[in-house]
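Heads up, one of the protein chains got dropped from this complex, but the rest are sitting where they should.
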Amino acid sequence: MPRINSPAELEAFRKDIISKRDPDKPCIAVCTGTGCLALGAAHVVTALKEEVKKQGLKTKVDVRETGCPGFCERGPLLVIYPEEICYLQMQPGDAQEIVSQTIVAKKVIDRLLYVVPSTDKDEKIVQESEIPFYKNQMRNLIGNNIKIDPKSIDDYLAVGGYSALAKALCQETPEQLVNLVKSSNLRGRGGAGFPAGIKWEFARKSADKTKYVIVNADEGDPGAFMDRALLEGNPHSVLEGLTIGAYAIGSHEGYIYVRQEYPLAVENAGIAIKQAEEYGFLGKNILGSGFDFTIKMHQGAGAFVCGEETALLMSLEGKPGEPRPRPPYPAVKGLWGKPTNINNVETWANIPLIINNGPDFLTSIGTEGSKGTKIFSLVGKVNNTGLVEVPMGITLRDIIYKVGGGIPEGKKFKAVQTGGPSGGCIPEEHLDIKVDFDELAKVGAIMGSGGMIVMDEDTCMVDVARYFLDFLSDESCGKCSPCREGIRQMLKILTNISEGKGREGDIELLEELAEATGDASLCALGRTAPNPVLSTIRYFRDEYEAHIKEKRCPAYVCKELISYYIDPDKCKACMICLRKCPAQAIIGGKNQIHVIDQEKCTKCGTCFEVCPDRFGAVTRLSGEPVPSPIPEEARIIAGKSKKDE
Amino acid sequence: MANKKVSTAAMGSSKIDKIIAKYQGNAGSLIQVLLEIQSENRWLPREALDKVSKKLKVPLNRIQHIVTFYKAFSLVPKGRHEVHVCTGTACHVRGAPRLLDSVQDLIGIRPGETDLDLKFSLETVNCLGCCALGPVMVVDGEYHGKMAPAKSEEVLKSYE
Partner (left out) sequence: MSEILLQIDGIEVKAKEGMSILEAAQSAGIYIPTLCHHEKLQPYGACRICTVEAETGGRTNLVAACVSPVQPNLVVRTRSEKVDKTRKILLEQFLAHAPDAPALQDLAQEYGADKDRFEKESSFCILCGLCVRYCAEVKKKNAVGFVDRGARREISFIPEIASKECWKCKECFPLCPTSYLQAAYHLTEALVFPSPSFEPASEG
């Protein structure tokens, strides 16, 4: 491959790539992101390639394996260009039809299209950009994912890649770049929202020959995968941003710290680094500018706390991920004691956009204090789950209802959790607040890195708090006592409450522990650990009280507080639950009303789920005793007449 | 991913040397070296830790801390089949705890453990990015979505 030595050579090379590509040539872009691969995308690709070959279209049709466009829930999915036809939930068996019908005969296959929910008259949507899930987004960062093969640098160049690097290195001074980023008001996307330009300036001003720049791709929030999609689906955009940042700060060595749980991101980023080196976008004298820069990859070994920047540095140095006190800040004393600038994947990916389009590109979008777009991983009890990129300033309601399509099965919305283990739950009454770093903080949540979990009436808020504290008690580094011990005690109390052993005064004790943990812990893991507890107490105190005072779980989640019961008047002795119960806890038989042996029941809820809707005989009870079973002799159902007796 | 061998014997010491050489014996690469050994051998035998300690000149107590601090490392051999139950937030609100309960009952071990016959190892994982399919269970890299407790029994029975 050619080494590109100047911006002019880059543009010539880009022209050459584009001129060889026919925009009208059909291209089947199949998502091969982690989600779709899990659902069998690899088989779909193989089938499509074989089919294309079989029908003698190898030179006439491209099959491209792309990154994740975000709609993983409906995967495996593909988009056919130039028409932009989007097919969802593909099977390898569909390949033949796609090639012969859609590609050759130009006919759309109805059954693979997106169906608008709620309309029972099958309204279907052909074009990707018309699907409400996509239509209400603003896809500046992940929009390219479905258009490029992340393993191909030429694909990235074809969509304008590395032009920002050329511009930065050859037309701007490092100071100008720092100022550009400052005036774009870009705030860090990793959680804290610190202004990126100001952070760069600190690192730039630290006088030292050796400085480091780092991509934080640890993404430990247990309900989020934005950074995975970016690094896996468009790795060059992150490399380009990092290289520009390195030049601005005066660093010649960069690291990508990526969690090993993301093998495909590791693979694609690794390939991207190699290609960028071959083309001369990394290495010595990049694009003839005299600037040298290399990137190494480091894999995280499974620890949430290593996403915290100082723990990340410890881990990079080969040590346990125990955070260090700040100050000194990494910009002064970071990796190996040298000035270091750490930004999140999504922060870095914004940089090329700012350089190419000017700072207004960001400042024209969003609210006073939060500019640009933000990617969220919208999951939980919502119709369209997946990655959504939205402009700052959009309301939570619009995200959940317009993009997400609302709550499934006609259930009632209860809360949306943002910010993962450091964040909080936001109730219905605040759904109209804007997505903005400061607004979210005001209601007791945080923007966080982009986890957004929707909860409905079947979610117990005590259980949610307990879930996060359980996570944190395992993921805290364990060094400083307010975090380790405070979380331990809060978790104990929450567990007691959810098991019906809660006591009067527990809520106040939780608040006291939360305060000490939040104030005195060493790092932000401990300092924010109380948020899930405090925000659920703030908005759902009644649920805590129901658990403590009435021993009742209003959402029927806490196992120790609920029972399953078969209503003898409704049971038709259909034997379905009896067969399905994994604990063999159901007594009964043909024509014999079923009864749950409460001693054996493990509360797995299988009977409740499998009991046919038209019977609805299995009910859940909480806070009240289970009626004693009807006597054995009364359990016989003698045909239909039984009821009339 | 499918046909993993179970090796309870220590991994060849020349292989470890090679991995260490790749990182130029740099103590800062300790975690990367251990990760590679883990991924080749699927667990970290005591001899391997001793060797890494000597070669990289990192005291054993720090290695011991690291291999117990980071979740990717195992100090015991893994079973033939690795079962991962996703306990990410989205799976949690969709019923992952009930799934995990029933999987534990079925194979008789808790997360982090391997059964005596070395058939199954059970782990929990945080978010696989397939939240829409939750609750998700992965066996030997194969994803099983929308798992109900009863369904998990069928899936696990199909493994020898």
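Residue numbering begins at 1 within each chain, and the chains themselves are lettered A and B in the order written.
We adopt the following convention: a residue touches a chain if its C-beta (ideal position, glycine included) is under 8 Å from a C-beta of that chain, and two chains touch if they have at least 3 such contacts.
None of the values given here were measured: they were computed from a predicted structure.
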{"item": "Chains on display which the left-out chain touches in the complete complex", "value": "A, B"}
{"item": "Touching residue (missing chain; options A:Leu57, A:Met138, A:Ala520 or A:Val610)", "value": "A:Ala520"}
{"item": "Chain not shown: contacting residue from A:Glu11, A:Glu172, A:Asp474 or A:Asp567", "value": "A:Asp474"}
{"item": "Among A:Glu485, A:Glu550 or A:Glu609, the residue in touch with the chain that has been omitted", "value": "A:Glu485"}
{"item": "Residues in subunit B touching the chain absent from view", "value": "46, 59-62, 64-65, 68-69, 75-76, 112"}
{"item": "Where the missing chain touches subunit A, by residue", "value": "303, 305, 320, 325, 327-328, 472-482, 484-489, 491-492, 512-513, 515-516, 519-522"}
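Note that only the chains that are shown with their structure count from here on.
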{"item": "Whole-Å gap separating subunit A and subunit B, where each centre is the average of the chain's CA atoms", "value": "23"}
{"item": "Residue ranges of subunit B touching subunit A (in the complex, touch as defined)", "value": "27-32, 34-35, 58, 62, 65-66, 69-73, 87-90, 92-95, 98, 101-102, 105-106, 125-134, 143, 145, 148-150, 153"}
{"item": "List of subunit A residues in touch with subunit B within their complex", "value": "34-35, 38-39, 72-74, 220-225, 228-229, 260-261, 298-304, 315-321, 336, 377, 379-381, 385-386, 417, 420, 451, 453, 455, 459, 464, 467, 471, 477, 580-582, 602-606, 609-610"}
